[in-house]
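Here the structure comes first, spelled out in structure tokens, and everything after it is commentary.
What you see is the complex with one protein chain gone and the rest in place.
All chains are identified by letter, namely A, B and C, in their written order; residue positions are counted from 1 within each chain.
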Amino acid sequence: MTPSPIEYTAAQREFRAEVRDWLAANAPAEVRGLRVPRGPSDLDERLAAWAATLAEAGYLCVAWPTEYGGRGLTGVEVSIMNEEFGRADVPRLTRGMGESLVGPAIIAHGTDEQKRRFLPPIISGEHDYCQGFSEPDAGSDLASLRTTGVVDGDDLVLTGQKVWTSGFWKANMIFVLCRTNPDAPKHHGISYVLLPLERDGRPNGVEFRPITRITGKALFAETFLTGARAPLDNVIGGLDNGWRVAMTTLGSERGGSATTQHVAFLRQFWQLVDEVRARGLIGDVRVREQLAWAYTQVETIRMAGLALVADLAGGGTGRGLGNGSTSKIRWSEYQRRLTEIAMDLLGPDALVVGDGYDLDHWQEEFLVTRSHTIWGGTAEVQRNIVAERVLGLPKDPAPGGTR
Amino acid sequence: MTPSPIEYTAAQREFRAEVRDWLAANAPAEVRGLRVPRGPSDLDERLAAWAATLAEAGYLCVAWPTEYGGRGLTGVEVSIMNEEFGRADVPRLTRGMGESLVGPAIIAHGTDEQKRRFLPPIISGEHDYCQGFSEPDAGSDLASLRTTGVVDGDDLVLTGQKVWTSGFWKANMIFVLCRTNPDAPKHHGISYVLLPLERDGRPNGVEFRPITRITGKALFAETFLTGARAPLDNVIGGLDNGWRVAMTTLGSERGGSATTQHVAFLRQFWQLVDEVRARGLIGDVRVREQLAWAYTQVETIRMAGLALVADLAGGGTGRGLGNGSTSKIRWSEYQRRLTEIAMDLLGPDALVVGDGYDLDHWQEEFLVTRSHTIWGGTAEVQRNIVAERVLGLPKDPAPGGTR
Amino acid sequence: MSLATTTEQRELRATVRRFLADRMPLTRVRELMATDTAFDRQVWDGLAGLGVQGLAVPQAHGGAGYGFGELAHVVEECGAALLPGPLLATIGLALPVLLAADDHRYLPGVASGRTVATVAWLAPGGGWDSAGESLTVANTDAGWRLSGSASTVLDGLVADLVLVVAGTGAASTVVAVESGGTRTALPALDQTRPLARLDFDDVPCTPVGRVGDGARLLDTALDTAGTLLAAEMVGGARACLDMAVGYAKVREQFGRPIGQFQAVKHKCAEALVAIEGAEAAARYAAWAADENPAELPVVATLAKASAAQAYFRAAADNVQIHGGIGFTWEHDAHLYFKRAKASLMLFGDVGAYRRRLADRLGL
Partner (left out) sequence: MSLATTTEQRELRATVRRFLADRMPLTRVRELMATDTAFDRQVWDGLAGLGVQGLAVPQAHGGAGYGFGELAHVVEECGAALLPGPLLATIGLALPVLLAADDHRYLPGVASGRTVATVAWLAPGGGWDSAGESLTVANTDAGWRLSGSASTVLDGLVADLVLVVAGTGAASTVVAVESGGTRTALPALDQTRPLARLDFDDVPCTPVGRVGDGARLLDTALDTAGTLLAAEMVGGARACLDMAVGYAKVREQFGRPIGQFQAVKHKCAEALVAIEGAEAAARYAAWAADENPAELPVVATLAKASAAQAYFRAAADNVQIHGGIGFTWEHDAHLYFKRAKASLMLFGDVGAYRRRLADRLGL
């Protein structure tokens, strides 16, 4: 056996065995080898069934505390779970933003009643959330949002426009940031609301207009809120306190995908090697150097992940071993450059797409990678974060307020 | 004959013939093939004699108006002159900063008396200027200078510290910016003074302390002014008006070296090809690509220069055809990257220097090129200039005042 | 002839710019993109009316007798407008083959805009250097006959005249095909530059130029095509930089226009430096095509690579500076981005052009 660079505790090893055994016993053959598609697909039913199996066995929302239906897993344990799902070659599903964003916000800031009301439906899949944070005029400057929330009796009435709403085609809930106090400073006066898309079976003033991306696919939408109503009970963390709620993240999330992120990249790398070989280009010195460069990037991602999890597994904090921003910069720029190179290597063939603008892996990734340095904080914002928060360089003076 | 991409006027062609004939008749064999060294050298006497010959024939300060002893040459004519000197393989000497900076400032802002007193000695070489603008704490932010100038009778008394004074070892004059009005805004209250290094044969409170650069050579100095005295008559443009004077440049300077700048780069390129060939590396695909890249950069510099001079020769303004900043970014980054590559290509040999830290061409340029993105406005400042002045992007808000 | 832009060139350029602004706004480009041919015959005829197709054709063959210097300026405008259609194929590829082959038959048609032409040489599944690998031509009892397949043929669906580089024994020969064979659209990543696959089975054809001279003719054509493609890319790059700068001046984030941030500023400044250099090279190459053809193989090669880098960077940065909106189909940034990448790859990527340059320098 290859020696492991991570020394797991007995409990962690036991957990690994438990996951492995469960998967061996419960993962149906029909989900083996499935890759979760980016958009609606004919796999959806199989994946939904698999998600229900996972939910029942407690393999969804695993980082949530057990008292809220989660499993209270640490980052290291999540990484173990990811590894085992990978080894079994079955999709490691989650409840998306409901699991990663809404749940943690409710757990940190919700009332007991809200926790009872909103957390179980996330796990069961009954509530499927899409995101209502971004606005067209706000961009990276999220706090400059303009959607308004006006109290009307027991309801909050929302009006405004959101954008980059992903997963809209399957959602029945949307979590929204809106301005409930226009007179307060930029970061105050914002509220965090859970808004149902329908009330009493009737539309609730939420309209999606799909946005086609440069790949030709429409996986995001503009969202128009026109007098959409949510009970005030759906405001998390209290009125005007939404910014803090929105900034909630799971404290224990480091680790997670650190040891498995490279797997897909490695598969992709060898796919490129195969294609290059098939074209008889593998002997070309420059091609070899470019491939070696790519392999180095993938290995660096793997090694950085191992170092982090090794530290966490040993009881460390992971300090100094990277963070969300440096990791994002690393993989997003790698993927971008790799796909540029791949297109060049594949030559004339790479200029031809399928009917209906159907793109192959390289073409699609070549285009999609342009978005990776935009969503979730542009590459420029990520560099500011690294410089200011990690290196302690002074903040840019921002005339419009703090960031 | 190779067709020329520049259509010269009859007068310009005549001027070329005149220069060529003069050089054929007057350039001594002993200056042929000489390269002007960066520092003091045993060539100095020969070069001084050649400069005297040029001065007498009117081939120094050629861009100055004829009424001040210059030749009133346009940028195109200067480029022709540069080409002919290159063709004859003789050094195209100038009177350095006296010619390029001090003279134009006097011509634009000096009194008649100052013009009579200061211009002829620059041409003759009697006054040799070094520069007293930069200060240790000012850097790119030149206007934050602190050297003081206090009026004392008919004199201005200068106290302070300057830095990056080049050519100090041969200078007998220094042109200085000093603050004569500490209460005025940053860019006002500065004066431009011509300061002799000696008065009546005695030291005038100017001390140079050579600064050794990372090449091991000391071609610059820190300059300490301790009660150095200049007559008020030596203040150009009037007290407190020095910033405008310092910003003076020759209006007609575009063209100039545009068609000859690439010559040295091309020579250097072929030198690298020879060295690579001698090491048996010329067949290596990656080496070939790197050399092709280098050749492309040199050609781009040549072609951009030709386009500019072709436009000027045709009566154009050269608008949109580059400027000092884009040109500087282009050649400085080319030279930097080229020397990095050259060092790599030359391998182990490039790690060994001569006795007394004597550097070969590649080693010296590898180090010197680090300074090209610092002096005369850092690479960052150059990019700001391009973005703001050429592209019209909004200025950075500078809390400390304008730039 | 000077390298400087003449008043006449400036006026021609302005005329073409106005014509394209009127007849080929990006909304129209998008309509054409949705078709297999992306060809607007009326706009093509309009350009012919302005004399574009005949600019570099000698007067003796019905052209205006100007040169590629003029054409480069026009093509810069076409690149900025993302003009779809067979201009590059006709003028960049086919015309230089005809000129180099000293062919008189087809030149008047090209000059007048009557004939849309292209050149076919790539083997299906092959690389950019697969010229003639899948095509053979022979002189049979029934006359010259062509068989085999060509892939990635620019504007192959609409070309009235296809010049095919096909193997004749160890060498290759260019033959003209006016009809016959099967033409299949190849949906293109860059929908503004349609591609096709052509299949020939014993199709009648006529040699153009000397038999066995195909490789030389193709090389010449690629130099000219590289030169005009460089000009087109420079025009596109300028358009991208203009878009990015325009947006950076008005888009506010954190209370100020994003153009005030150095990250945006320096991106734009670097794009300008690259574009200026590429423009100098592209225009010089066009000058050389007219005035100093001996220099063309070197300067066209480096101009193409430089323009490709400048365009791709400017187009990519334009997407980035626009943020999320720049990643939508609705916004025009992606049209340029795809054109930039496809143009960078066309005839060989930057590395391939560098190698070609090294060879041509005799390194």
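Methods note: a residue touches a chain if its C-beta (ideal position, glycine included) is under 8 Å from a C-beta of that chain, and two chains touch if they have at least 3 such contacts.
Keep in mind that this is a model prediction, so the values were computed, not measured.
> According to the contact rule at the top, which chains on display are touched by the left-out chain?
Output: missing chain touches A, B, C.
> Can you tell me which of B:R16, B:R87, B:R213 or B:R244 touches the chain that was removed from the display?
The one listed residue touching the chain not shown is B:R213.
> Tell me, which residues in subunit A touch the chain that this view leaves out?
Considering the whole complex, subunit A reaches the absent chain at 2-3, 5-7, 273, 282, 285, 288-289, 291-293, 295-296, 299-300, 303-304, 306-307, 310-311, 313-314, 316, 321-322, 326, 329-330, 380, 382-384, 386-388, 390-397.
> Tell me, which residues in subunit B touch the chain that this view leaves out?
Counting only subunit B, the missing chain is touched by 134, 136, 139-141, 144, 163-164, 211-214, 216, 279, 281, 286, 340, 343-344, 347-357, 359, 363, 366-367, 370-371, 373-375, 378-380, 383, 396, 398-401, 403.
> For subunit C, which residues reach the chain that was dropped from this view?
Within subunit C, the residues that touch the unshown chain are 261-263, 266.
Keep in mind that, in the parts below, only the chains that are shown with their structure count from here on.
> If you average the CA coordinates per chain, which chain's centre is most distant from that of subunit B?
Farthest by centroid: A.
> Do you know which subunit A residues sit against two or more other chains?
286, 399
> Residues of subunit C that touch two or more other chains: which are they?
Touching at least two other chains: 256, 264, 351.
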